[in-house]
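Missing here: one protein chain of the complex. Every other protein chain is in place.
After this line comes chain A, so read on.
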Amino acid sequence: MDAETAKLIAAAFAIGVGVIGPALAVGKIGAAAADAIGRNPEATSKIRTNMILAMAFAEAMAIFALLITLIIKFV
């Protein structure tokens, strides 16, 4: 296996494995938010704001993996 092939495999592997955690996290955040809204519909707007904030944090992890992928691919 030459270096270019290894790079491509590493890039695909990095993003593929890297998004598992954030995907689980975003799902869990969404589930918890839906649960909370179901219990207390009056707090929907507050819950939604916090949900989006928490999702952005979880998403940042996926973005880190994506960055590593881009660095492997292009640098």
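Please note the rule applied: contacts are C-beta pairs under 8 Å (C-beta built on N, C-alpha and C of every residue); 3 or more make two chains touch, one makes a residue touch a chain; residues count from 1.
Here is the rule we use: contacts and distances are computed from a predicted model.
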One chain of this complex is not shown here; going by its UniProt record, which of these names is it: "ATP synthase subunit a", "Formate dehydrogenase major subunit", "RsbT antagonist protein RsbS" or "Aminomethyltransferase"?
"ATP synthase subunit a"
The listed residue (A:L8, A:L24 or A:A56) that touches the chain absent from the view is A:A56
Looking at A:A10, A:A23, A:I37 or A:L66, which makes contact with the chain not pictured?
A:L66
Spell out the interface residues on chain A facing the chain that's missing from view.
52-53, 56-57, 59-60, 63-64, 66-67, 70-71, 74-75
